[in-house]
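Only a single protein chain was left out; the remaining protein chains are all shown in position.
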Amino acid sequence: MSTTETLPTGHEVVATPVRRRGGVLSALRWELRKLRAQYRARAVLLGALLMPIVVVVVIQGQSRPPKDTLLGRFATENGFALALLVLGFASQWVLPLLTAIVAGDIFASEDQHGTWKTVLTRSTSRGRLFWAKTLTAAGFAALVLLVLAVSTIASSLLIVGHQPLIGLSGQTIPTAEALRLVAASWATMLPPMLGFTCLAILLSVWSRNPAVGIAAPVVIGMVMQLVGALGGVEAIRPFLLSTPFEAWHGLLTQPRFTGPLVEGLLTSGAWCAGSLAIAFVLLRHRDITGG
Amino acid sequence: MTDVLAVDAVGVTKTFGAVRAVDDISVRVKAGEVYGVLGPNGAGKTTFLRMLFGLIRPDSGTIEVFGRTWDEAGVGVLDGVAGFIESPKFYPYLTGRQNLEGLALLDGGVRPGLLDEVLDLVEMTERADQKVGGYSYGMRQRLGVAASLLREPRLLVLDEPANGLDPAGIRDMRALVKRLAASGLTVLLSSHHMDEVEEICDNVTIMRRGSVAFHGSIADLRAMAPDPGHRMVTSDDDRAVALAARHPAVSVVRDPDPDGRPALAVTGPQRQVSGYVASIVQADVELLELTPTQTPLEALFFMLTDDETEMEGAR
Partner (left out) sequence: MRRTIITILTALVVVLGLGTAVIAANGGDSSTVTRARLERSLPTTFANLYVTQAALQGRTGITAASVHPQAMCDKAGAVGKDIGPGGDWVCLMSWTDPEVPMPPEGYGKFELNVHSNDCYTASGPSKLTGFLTMTDSKGREVTNPVFEFDGCFDPHGDNAATGVVFPSLLNATSTTVTPDPQGRASIQVTCGTGDQGCAGTVAVTAGGTDLGTVPYDLQEESTGTVVAPKRLPAGAKEVTFTVRPTTGVGPTSPVVLPVQPAG
């Protein structure tokens, strides 16, 4: 009593927070811990590690190379071409799916388990949880891409070989540079993949249903791919989130062109920013009535 | 100096589409008291408590918790507040302990040893390292209490904590709530059982279809309560009814069981009922059965929350 009475504002003593509050970092650690405990996250990483090896072995065993895909005609005899063939295939729906498995679930699973009320009654603001979850999903996307890229490139080179690569201008690319360019091509998948991550987050927040959060980005990605491949509607290509997946072509030509890479970065960024903004507003304003 | 209210909700209203779930509710909980929010299912108790936690935004009205509002303090309103809404939910793929550890992270960490203390308090230490997915309803409920206590709250909010538990679970949960209330914690408890609230609460708000049906202390409520009712079976109901004429304070009416067995409904102040029963026994009528039907508070609760009755709260 005597200590509080000396304080100028006695009322404030009661109102003073008695406990600390976790910041975004604590929330992030919590999300990472949950992710590590989830079977699906480990399954995705394991798949990203092993699937490329299977695909590489299967393609290498083909008697005819898959000529109808870019660089496919060299895929059975050149590891770099094969790594890029897998890249082209992965960008069609595998990359959106791999990121959506976590990003499309990370918000909706709180609805599924009814745990929004559990975490939101812990002095953790919705904004902090939002960013922790978004960072977790984005980090996971980057990790999956890294694992997939390293596994694909390593298995292609080890199983098929590392002869000089014939580029997209017919030029012969020496081994060392080919490795650099193939790795860079894989790296250019990150912006559109993060775009899909943000889209999955939006769908996850909006639908409150993990199945929608996971499946819808993949379907939307495939529809965009289809629309982008149509003749006559090419004016919308720059706005599609599937277009940046093809920007790596410019790295393998001579002279190199990077316009599509820059555009892809802008497109992915715009999709991401738009999706996250809508998702944030939706989450901030929703009434948590379930659970 | 502690005249800052733990909860000061004024004119809170929330509608879901056409349903007015909470209609102009005002609740004031003083620091240190045990407060009950009573009402039948659908009365709006959960909706009100959700608004307290900021899970739902009220359409109108203000809610202050320890003098702070959501508008000014944001999530800081919840400093010192803990509890759960409806049945507590956890991540089924984590163990009980992992769940608590994670929630502690969100709280910015807890003092060492507290986690084990609260697990011990709710008697969950042995099961703490099993996945929550395998827990029974009652275990989850107890883990919910543990998770709340982990915040070392000054205000504990419990939404029908005994709901859905088996009789033993209900007994344990009530004992736990009683112990916590006795420790000086401010407790805001919702329930649809009068007897759960009357033992431990100082003040209650009775809700009916979103609005306040009664507001005041348990003592006020007792004063308003009707006489206790009994069900009586005798060897000679005609004599028993006739004897009632000599006891004007006691009302005795024939009230056969649903399956047709004759019985009498006896209502009146406890002393007078005792005198009446004594006179029956003296008149050589055999008393085969005498059971209380409703406690007075229960009867009042049903009266207050029955849709037909309108009653203004005291105070």
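Per-chain residue numbering starts at 1, and chain names A and B are given in the order in which the chains are listed.
The criterion applied here is as follows: a contact is a pair of C-beta atoms (placed from the backbone, for glycine too) under 8 Å apart; a residue touches a chain by one contact, two chains touch by 3 or more.
Note that the coordinates shown come from a computational prediction; the quantities given were computed from them, not determined experimentally.
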| item | value |
| --- | --- |
| Contact list for the unshown chain, restricted to visible chains | A |
| Residue in contact with the excluded chain [from A:F80, A:W186 or A:W206] | A:W206 |
| Residue, one of A:L25, A:L158, A:A184 or A:A229, that touches the chain absent here | A:A229 |
| Option touching the unshown chain, where A:L158, A:V219 or A:A270 are the choices | A:V219 |
| Absent-chain interface as seen on chain A, which is shown | 67-68, 70-71, 73-74, 77, 166-172, 203, 206-209, 211-212, 215-216, 219-220, 223-224, 227-237, 239-240, 243, 246, 249-250, 252-254, 257, 259-260 |
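Here is the rule we use: only the chains that are shown with their structure count from here on.
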| item | value |
| --- | --- |
| Centroid distance [mean C-alpha coordinates] between chain B and chain A, Å | 48 |
| Touch list for chain B against partner chain A, complex | 1-4, 16, 31, 47, 50, 53-57, 66-68, 74-76, 78-86, 88-94, 98, 102-103, 105-109, 147, 151-152, 154 |
| Residue ranges of chain A touching chain B (in the complex, touch as defined) | 4-5, 10-11, 13-15, 17-23, 26-27, 29-30, 33-34, 37-39, 113-125, 285, 287-289, 291 |
